[in-house]
Structures are given as C-alpha cells and as structure tokens.
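What you see is the complex with one protein chain gone and the rest in place.
Chain naming follows the written order as A, B, C and D, and within any one chain the residues start at number 1.
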Amino acid sequence: MTPALEIRNVTRRFAGLIAVNDVSFLLQPREILGVIGPNGAGKTTLISLISGTLAPTSGDVLFEGRSLAGMPAYRRARLGIGRTFQIMRPFPGLSVLDNVAVGALFGHGGGHAKLAKAREQARAQLDFVGLGKFVDQRADELGGPGRKRLELAKALAMQPKVLLCDEVMAGLNLVEIDEVIAVIRKVRDTGISVLVIEHVIKAIKSLSDRLLVLHHGEKIADGEPAGVLANQTVIEAYLGKRRI
Amino acid sequence: MKTLRIALVVAALVVLAAVPWFGSDVLIQFGINALLLAVLAQGWNIIGGYTGYASFGNSVFYGLGSYGVGIAMAQWHLPFGVGLAFGVALAVTFAVLLGIPVLRLRGHYFAIATLALAQVMIAIVSNVTLAGQNIGLVLPPLNNDPLFYELSLGLLVLATLTVFWLTRSRFGFGLIAVRENEEGAEVMGVNTTLYKTMAFALSGVFCSLAGGIHAYWVTFIDPESAFDISLNVKMIIMAVFGGPGTILGPVVGALSLSAISEFLSSEITSLASLFFGIVVVAAVVLMPRGLADMLRRFRKTGWRYFAENIRTHRL
Amino acid sequence: MSAKPAVKEPLLDVRAISAGYGGMPVLHDVTLTVYPAEIVALVGSNGAGKTTLLRTLSRVLSATGGIVMNSHDLMPMTSDQVFAAGLVQVPEGRQLFDRMSVQDNLLMGAFRRTDKAAVARDLDRMYALFPRLSERRRQLAGSMSGGEQQMCAMARGLMAAPILLMIDEMSLGLAPVIVEQLMGVLTTIRDEGVTVLLVEQDVNLALSTADRGYVMETGSIVHSGPAKQLIDDPEVQRAYLGL
Amino acid sequence: KDIVLGASVQLTGPVANTGRYYRDAYQLAVDKINEAGGVKVGHETYTLALKLYDNQSDVNLSVRQYTQLVSRDKVNFLLGPFASNFALADSAVSEKYQIPMVQGGGASDQIFSRKFKYIFGTLAPASHYFGSTVEMMKGLDPAPKSVALLYADDAFDVSVAEGTRPKLKEAGLTLAMDERYSTNATDFNSLLSQIKSKNVDAVLVAGHETEILNFVRQAKSLAVAPKMYSFTVGVPSEDFRKALGKDADYAFGMTAWLPSADLKDQWFGDAAQFASAFKAKFNYDPDYHAASGAADVEALVKAVEDAGTIDPAKVRDALSKVDFDSLYGRIAFNENGQIDLPQTVIQIQDGKLVAIQGVHGKIAAPKYPMPAWDAR
C-alpha cells in the first residue's frame, strides 16, 4: 500500500539555524500520527514543508507516492493536503461561514462548486466542529479557542486526504479536548490520514496510533505512543517530571 | 426592499442615459469626465477593493489605453475601435508581464512598486518616437459629445456588472479570500498568483478603455497627462470615499466627488481647491468607511453615526 | 468566602463589573477579590468571558461597575495608566511586537522602569530562565515558533516588575517541561510578593498551583474558594476535568 | 451693453505664477478700453466685461471651463490660457463652437498647424527664438566657437531647438553638446560638469523659468562659467533678478517685447506707459506675457470695430485682416493665425535689464565674455 505521505530526508534552514534536520518518516493511510517535541523543535516548520508554504532546503515530500517538489501550496491543497495554522490565519473580515466556504470552494473537493452549495457544506462542517452557533459572526470576533476550531473547520471543508493539525487543542479544557479528539477520530474513520502536533500529552497519547518526537530539528523517536513516552531522552527533553 | 433598490438603480440609469437629450453641453462634458472617473474607480475597485492590492499603477493602464488609441489613430490612421482593442491588448500584456513579479509584493511595497511603474512609463514614453515623445500626439477631432457620453456610461455599466458578477462568483470569492489573508487562501487551494494577475488585468481592461475614450474625446495626449499619477490617486480616493469592496460604492463616490469638485470650481472658482481639500479631510474623519457604509447605517443611527465613527476610529 | 485572614486588605477589588462588545453583553456583575501575594486561578469553559474580564481590568474595554487596586480607582484610567499602577497583563494571543527583536520586546516590558541597573538584572534573570530566548535575542519575535513566542510574552510581562500580574492562557503551546518550570516561577515570584491572577484552561494544573480559584460560566462567577477545595468539587470535576 | 470676453487661466497650481500675468493684463486692458469710452460697433457703444475662471493648472478642467464660458455664460469672445498644452486643448473648444479665441500663452507650432480657423496667437513662433541671439554671437569678440544646446522635452522647447540647429550651423558654430532634458528637471549637475569638461564657449538653454534658475545656481556652485549663456525664458522677468540677485548678471535672454516708448498704442499711449500703469496697479513689472495678453484684448476690440458687428464669424474674418500697432508691437496674423515678432536680445548688467540687439541691429554693448564666478 502506498503511504499517504512520505517524508524523505527533509532539511530546512533559516539563516544559520537548522529548523528541520534530515527528517524522514511515513504517514500511512487512515493513520493518526502524533508529533511532539520541545518548543522550537521544528514541528510547525515540518507542516509548512509538507503543505508547501515553505520550501525544503533539501529532501523531498511524496504524496501518495508522487513527489511534491516545487509544487505550489495551492496545488497541494487541491491534491488533498489540508492544514491548520498554529498562529491562526482566519479571513478576519468574512463571516465564520464564508471562512469555511472558501475551503469547500477551492479545496480538494471544490473545483466547480457553486457558492450556495459551498456555504451549505460549510454550515455542516461548522456544526461538526461545534461552531454552529457562530456562523454569522465575523471571524475576528471569535475568541482564541473559537479560532482554533475555525482553523479545523476550514481545513476539513477542503475534504482533504491528509489533514495536518497544528495544536488545534491548545487552549481547550479537558472536556472540550475530548470533543475535538472525537471529531478527529471521526475524520480518520472517513478515510483521512491525520498528522497531529500537540503539547497536551493526555490527548496525544489517546489519539495517536504512532508517535514521532522531534528535538532540535531531528527525529529522536518514532513508534508506538506508550513506548515513546517512556523513552528517557523524551522525558528529559520534553516531558519533565510531571508526565500527565 | 431588494426590488426597490433595483428599481432605484434602473431609474438612475435611465435618467443618466437621457442626459444628452436634456442636459447642457457643459453637463454632458462634466458627465463624460465623471463617468470615466467612475469607470476608473470601479476598475481600481477590482484590484484594490476586492483583491486588497492598493494599485498605484492603474494610471499606467489608463495611459496605455490612451496611447493605444492615440498611436492607432494618429500614427497609423486606423479606426477608433481598433485603437481601443490595441490599448486593451497593451494593458493586458502589461498586467500579465509585470503583474506576476510585482504582485508578489505585499502592502505598501506593492503600492510603491506600481507607483514607480507609472513613473517609468512616463519616462519611457517620452523617449519613444512612435508615441510622439514628450510632445504627445494630436488625434483627429470628433465633435460628438453625446456619443462619448453614452460610450462612457455603457462602459461604466459594464464595469459595474462585472463587479456585481464578482461578488457572486467563485473567482470573486477567491479574490476576497486573497484580500483577507493571502497565505490562508493559498493553502486552501486558491491559485493566488493567477487570481491576482487576472484581477489586475481585468482592472486594467476597464482603465484602458476609459483612457482610450478619453484620448479620442480630448484629441490630445502627452505622457504627463496620460500616465498622470494624480489620476490614480483620484481613483483610489473616489473608491475609498464611496466604499471600496462594494458594488456601487466607487460609482457613487466618483460621481459625488466629481460633482462637488465641479460645483466648487465653477461657483467659488479660486477657492475651489481649498474647499475640495477640506471636504476630503472632513469626509475621512466623519465617515472613514465610505459613503456606502454611511448610507447603509445613517438611517438607523442618524447624526450619531458621525460621532460614533470618530469614537471608534480615534486613538 | 475568602480563605485569607480577614485582616488583610484586598489588593484588587472588582465589584459588579458588566461589559461586552458592541452592545452584546458578555460579563454580568462579576465580583472578585485578590489579596496581596497570592496566586488566584480563574477557570471556565470557552467563551465564558475570562479574557473579557482581563481586558476590562486592563481598561482596554469599557465597562460599568467598580475596580479598585491598591486604593486606586481604575475605572477612569486608560490602559497605560493601569499599567503604571502596577497591573500588568500577559494577553491572550501573546501580542508581541512582531517586527522587533526578542530583546527589544523584553525591554518594552520595562518601558516605564527607570532603574537601569535593576532592568539589566531582570533581563539577565529572564535569559537564565528561558535559555531559548537568550539564544535568540536578535531574532524577530514574529519569526519564532509558537511556544518560543509564548515564552517571550511571559518574560516581557515579568520584566514589567508588576505588583499584580494577570496571565491569560499561560500554558498555551508550551512543552510540558516549560509549563512545569513556569509554575515554579509563579510560586517564586508569589513568594517575592508579586500577586498573580492566572487564567488557564488546564484546570487541574491551575488549581494545583494556585492558592484560590474562581470558576466562571457564561459571564458570571459560579464558584470560588481555596484551590484545593475546588479541585475536589464534584461539579468542577465533572464540567472541567471530565471525571 | 456688454461685450463679454471669457477666459480660463491658471490662478492656482504649478504655473500660477505665470497665469497671473494674463489675468492682470486682461483686466487692465479691459478697464483701460472702457475708460476710453468702450467699443464702438456701428452706432452703438459697448462696454467690455471679463469672465474669468481658475483652471487650477488642470488641462481637463480648462477645457470644461471654456465650454462652460461659451455654452452657459454665453461670452462673446475668448481670450487664451497660458502655455502651449492648454492652448492646444482649449483651441478645440473655440473651433467647435466657432467663437474666436485670441491667445498670447501658447507658441507651439502644433496649435497652429491644425488649420483651425478660430484660433489666433500673439506669441512669436518657437523656431525663431534664438535667431537674434545667434545673430549677435557672430559679432562677439573673441568669437565663440563651440555651443551647447540644452532644451526641455516639451513641444515648445523641442520646436525652439529644431529652429536653432540650422541657424547655428549657418553661423559656423560647432554644436559640442545637444541634449534634451526632462521638463521640470531640478538637477543639472551632470550637464554642467560636461559643459565644463568640454570647455564649451556658449550655452543656449530652452526651458522653463525654474529650470533656468536651478541651472544658473548650480553653474555657480560648480564654478562653471562659459563665455556666455542665454535662456529662452526667465531673464526678462523681475522674479529672475530677485531670485538670483547679483548672480543674475551676464545672463543673456530674449524678449519679443520691452516697455519702450517707441511702441505706440491707441489706448495706453505707448508700451512704457502700459508698463507703469501695470506696475502701479498690480505692484509688479509686466513682461512679454502681460503685453501679449493686453494685445489679445486689443486685437479683439479692433476686429469688432472693423467688423461693425459682434457676430463671431464676421469678427473672425476681421481678425484675420487686422493690422495695427500696439503696445506689444505690430499685430497682423498670417494665414495660420500667428504673428511674427522678432526677439530682442537682452542681458542683465549690474542688476538691470539691458537691450543688446534688436531688429534694427545693435542697441548696446554686451558684457562678454562672462568672467569666472570668483572674479566678479
């Protein structure tokens, strides 16, 4: 079976700093892959390299066996790569509904969609992530966590094959985190592969099929969650004593 | 409500179209000027209002349109229509060739790069013999102001219908997404480069047509007046005055500002520019979201609208 | 209601505050007291109005009611005056000066401080606390990773030498080690006499560090009391800890 | 009864400083003629009235204002704006409505080459501007050999340069530099450095007043002193001497008009009296713009009196035949509607304007060659 994503020896530098250093891994179809690591380890950079908003200094990303080298972000989106932004990027002047409708119009599922139909899909998506009450609000009137959910809804509306989530649970309380976990599981059950970055260990532990740890841009562990979380290096670099 | 608005627009259109039958020559001339400015404001609205790129290079399109007509008619003795087509071709070529690199710039940098383009065009054209260098071109005169008037009005209607279509179409939705957050739009599948370039070109088509009509009407063009930066400033001001990113805002803004300016320069002739400046300053302070927003909300809030505006926008 | 001895004067006294956005009310008669040198946790679900309350206290938002700190009436003040009175906020969404270096961001925290030597000392302390920031003094704040930015925001708040520090979503985006370390810092500064009002989604974490807590629900305070007591409150457990 | 003359001139905007000459000259001439009893048309006497608009130095606006003057204000005749590009656009209005326009603000050949019937101009043709200067240069001692010709890239100055080149060749002078510069240029350092390094004897500049002021000041600061320099505009105006002070000395210029008592005039007596009346009323000295503007009014009045009617078409025919002496000189239009006036070479000597060479030859001795700047 071709993996949904294959990351091959990817490196990215920022003026003297190596943010991602020779990282390789696979994301299998219908897999939920958790990515953790200390702050500044290169997790977000990794997502940007996959979604095409940053270009790798070296290395390659393959989507369903096909190299994405040089492909602009919008084409990757249409192929089926959806992402959220850790530092949220809503369309501030548009309504919450229209924010999501953009995804339905232009994403993997879009292409020839009509505006009215896209809005309909968007509404459904918003209900799904629990923002149903806010459809008519302007996006910049949402509080922080509301925007996180909006990010998720926008990405989902694109009907992606691979979903890249960058800290969509940050700022939610435990009850709400459980809701989002349920949402992501349901998404996976529709056949989507998911990559989740999260610092909420409890969530990542229960959600991930597999866990990958980055440190100083390098992959330091990759495997089944309980094992990885028990790894001494991971504990020292990342978890600390408290290990929730 | 909605039918009422449509009826109002249609009625206004009928009155406007009938002006040559009852208006004086001065009114018709004023009309041609004001309508062409409205076309420019509406053209700018596509790239500036909907796509969020503050173009200062639209006067380049206007100038290319003028020179398209000028060169075709004065140098090659071709008919007006061919000149217009030539001008549009020049404008679209320019939009595509220069749009792609320049539209990579954001915000102020884009504004200034396009401003510089207008300067470069003046400088280049003043050295091109075919375009009459800095001396300019004199076109064969056609004394038919009603025709020019109806042409301008038709162009304005076309431009406005295009903008109306934008607001209902996938393309327009993509442009708005680019305006609101370009990187966000890109990762959601909007081909931002293509969309921006198309918006720039579309905006250029209308501006160049306006320039072409104007050139034939005044029968004389030179680089300074064809690529006049202050014309670009004017279109922005008119669009912003009316309400950028709305369908009728730029039109209303252009027509009303033209009317104010014309009234001032014929009634209090030597104080005109002073008053015009004061009107602009006062308008920005009192209604920073444009006429369209004021008309929409004034009914509800009344005079409080202005005080409210100052309160929400001041430091 | 208060767990502190009644002899102690409150540092911050918030009485019947109501506020909202453009006509839509969010806070309804919120009353809350903070005593000197304690950590108070404010918890509640999304959209409860915690951020709104902090904004109101910093006078970013207009409101009705009464806010008194250290016997200064904060109601007629602007946010810069509130800051001058010693009430400092680490805002939601970090609000860094994106196109300025990390160091400049930290120094902006000390904008009103005149004792240069003390500022330099505090700067060193911050760099010791956050070695990552020390490595990146010259990097533009906006180009840092989410967690690094959060560290920068915390450090900036601490640089202001606050009397009362309000932190909105402190743990947001931070690796567990760092969160743990920061909780230690809060206890330290509390012991140095700085008062902390902490808004936190991780209820467990917040209440296990804090002295007292308030629980907010749709714009009103619904529970309050010593932190330990709140953790054990079955209703709180059900609503926030998913137990 | 009134005869209304309409005009739109630059009272504000970048060229307002020249526009005012026309406003004031029109007003003065109209007042003077009314004082003298007005205009006799057949058996009736008419008073002149003036309707002026400010075009804010905007060509489009000026076109609309001229249209307004003829169609709404129903003025009888038109006077011109300042500058060739305005005259070029505005003459289309007079042609369209068949109302005669007499203008003294545009000299570009394009205005008259369109075969319009209703436009008349009282400025000398651009191509003749440097004629008398070259004539004078032939008699200078030591004779200048190399010449630099610098000109702005607008219609008028390009025409001047085109007319000058053959004249220089004919006089046996070598053209060491022939440079077109952008209108409104402010920096002449590169050109001046070239003049210095090529050791050019004489510099001829066709441009605008502000460019010429910059040119002289920068010449001084770079210590560039050719044997002579001459300018198409600026030198005759009072502004020029005021702005440059002592540095204005030795500059050659030209004017088609000087306030001389030899120029007799039916209303003002002579040009000198015109100049003093002008100065008394407006508190600055008139130059050829003003004289030309006053002559425009007189030409119209003459034509109306000759035609014996205020019918525009008849007055137009009368205009094409007028031939009279005015404070500005002899006014007789050729078939294009232009008059031909020779330029008098002038020079600033000790802060005063001195006429050097006119139609009839030498008037005064030129100060030549110009000394170095630090040797003055």
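FYI, a contact is a pair of C-beta atoms (placed from the backbone, for glycine too) under 8 Å apart; a residue touches a chain by one contact, two chains touch by 3 or more.
Quick note on the criterion: contacts and distances are computed from a predicted model.
Between "Amino acid/amide ABC transporter membrane protein 1, HAAT family", "Phosphoribosylformylglycinamidine synthase subunit PurS", "Cytochrome (Ubi)quinol oxidase subunit III" or "NADH-quinone oxidoreductase subunit N", choose the name on the UniProt record of the chain that's been left out.
According to UniProt, the chain not displayed is called "Amino acid/amide ABC transporter membrane protein 1, HAAT family".
Based on the whole assembly, the unshown chain contacts which displayed chains?
Displayed chains contacted by the hidden chain, ordered by label: B, C, D.
Among D:Ala185, D:Ala313, D:Ala332 or D:Ile363, single out the residue that touches the unshown chain.
For the chain that is not drawn, the touching residue is D:Ala185.
Touching the left-out chain: which of C:Leu140, C:Val222 or C:Leu241?
Answering carefully, the residue with contact to the hidden chain is C:Leu140.
Where the complex has a chain not shown, which of C:Ser58, C:Thr195 or C:Thr209 is the residue touching it?
C:Ser58
Using the document's contact rule, name the residues of subunit C that touch the chain not shown here.
Residue positions of subunit C that touch the missing chain: 58, 60, 78-80, 83-84, 88-89, 91, 95-100, 104, 107-109, 111-112, 140, 156, 160.
So that we can see where the missing chain sits, which residues of subunit D does it touch?
Its contact residues with the unshown chain are 12-17, 19-20, 153, 179-182, 184-187, 189-191, 193-194, 196-197, 209-210, 213-214, 217-218, 220-223, 239, 243-245, 247, 373.
Which subunit B residues touch the hidden chain?
Interface residues of subunit B facing the absent chain: 54, 101-102, 104-106, 108-109, 111-113, 115-117, 119-120, 122-124, 126-127, 134, 229-230, 233, 236-237, 240-241, 244, 273-274, 276-281, 283-285, 288-289, 310, 312-315.
FYI, only the chains that are shown with their structure count from here on.
Can you list every chain in contact with both subunit A and subunit D?
Touching subunit A and subunit D alike, sorted by label: B.
Could you tell me the least number of steps, going only between chains that touch, from subunit A to subunit C?
Tracing touching chains, the least step count from subunit A to subunit C comes to 1.
Which chain's mean C-alpha position is nearest the mean C-alpha position of the whole protein set?
B
Could you state the distance in Å from the CA-based centre of subunit A to that of subunit B?
42
Measure off the straight-line distance from the CA centroid of subunit B to the CA centroid of subunit D, and report it in whole Å.
Averaging C-alpha atoms per chain gives centres 38 Å apart.
State which pairs of chains touch, listing all of them.
In this structure, the chains touch in these pairs: A-B, A-C, B-D.
Where on subunit C does subunit A make contact in their complex?
21, 43, 45-47, 51, 92-93, 132, 143-151, 169, 171-181, 201-204, 239-242
Please give the residue numbers of subunit A that touch subunit B in the complex, ascending.
51-53, 72-75, 77-78, 82-83, 85, 89-94, 98, 101-103, 105-108, 110, 113-115, 154-155, 158
Which subunit B residues qualify as touching subunit D in the complex?
24-26, 29-30, 33, 123, 126, 133-136, 138, 141, 143, 218-220, 222, 224-225, 262, 265-266, 269-270, 272-273
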